[in-house]
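Heads up, one of the protein chains got dropped from this complex, but the rest are sitting where they should.
Then we have chain A:
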Amino acid sequence: MRGVLLKKKNGSGIILTRDGLFCRGTVGETETLGDEVTVEPPGKRPLPRWLAAAALALACFGFGIYRLFFPPAWAHLTLDVDPSVELTLDSRLVVTEEQGLNAGGKRLLALAGARGRPLEDAVARLLRRAFTAGYIRERDCYVVLVTVMARQGDRRLDPEALASLVAEHFPERRGGLEIVAVRVGKGVRREAAKAGLSSGRYLLQQEFGRRGLAVAPELLREESLRRIEEKQGLTVAALVGGSGSVLVRAGEGLSKKGPMQHPPVFLAAPVPE
């Protein structure tokens, strides 16, 4: 702390800083009243080394214990099946956290929790429950938007793998189905959280904005993706396509037992942050 020395006694002095702080601290012997000096405020003496080392060791140990019980997130996956949910996965692809990102998502998780389950099991369970709860209906057409934020190189979480996973476990019905899977970065997830949207719906919002289309945030958060497509005259695939998405399109009579009929797919660079 730097200021003009106003008083000095027995190695301690009072200074006045430029921004009006009267402050006490230790001063050198040669400093005189009126000099601009730097003081060390009392109570800021350095810790004894052994104490500093012990504190560091304790902090490391505590951190280790914390990490044991709360392992860091390996990936975040959002699933917009009209209800929007986000699943946080550890390195074993087990769901460690779940979050409903709209009213439907919160309700769905209340009916069918995913925490503690392996990813495949969790996705199957959520899709099954969404069907029985009426979010997915027999004859309607659906768009499922999947986003994943994960470390590059984990092939288990490639958009293609995730799209196949959803397609495999989507309830058998007569209606059409489109699955768009996109890899996103931390920035997108962060901004989406600020906007109160899933990463997938946030991407849509950004795309609408670029095209000069105004969509109310509440609508974007709660409305079904198919209805948004119909109102805006644009498909989700067209909006987020070309930014690292994988598209799986299935027609009527899709059977889980037979091999998936994949239209031509494309895989480009991940969505930029």
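Note that in this section a contact is a pair of C-beta atoms (placed from the backbone, for glycine too) under 8 Å apart; a residue touches a chain by one contact, two chains touch by 3 or more; residues count from 1.
One rule holds in what follows: contacts and distances are computed from a predicted model.
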Task: Protein name as given in UniProt for the chain not displayed, "Putative hemin import ATP-binding protein HrtA", "RNA polymerase sigma factor SigI", "Nitrite reductase (NADH) small subunit" or "Septum site-determining protein MinD" - done: "RNA polymerase sigma factor SigI"
Open item on the list: Can you say which of A:I14, A:A73 or A:V215 touches the chain missing from this structure?
Closed with: A:I14
Open item on the list: Among A:C23, A:A73, A:C141 or A:A195, exactly one should touch the missing chain; which is it?
Closed with: A:C23
Task: Residue ranges of chain A at the interface with the undisplayed chain - done: 4-7, 14, 16, 18-24, 32-36
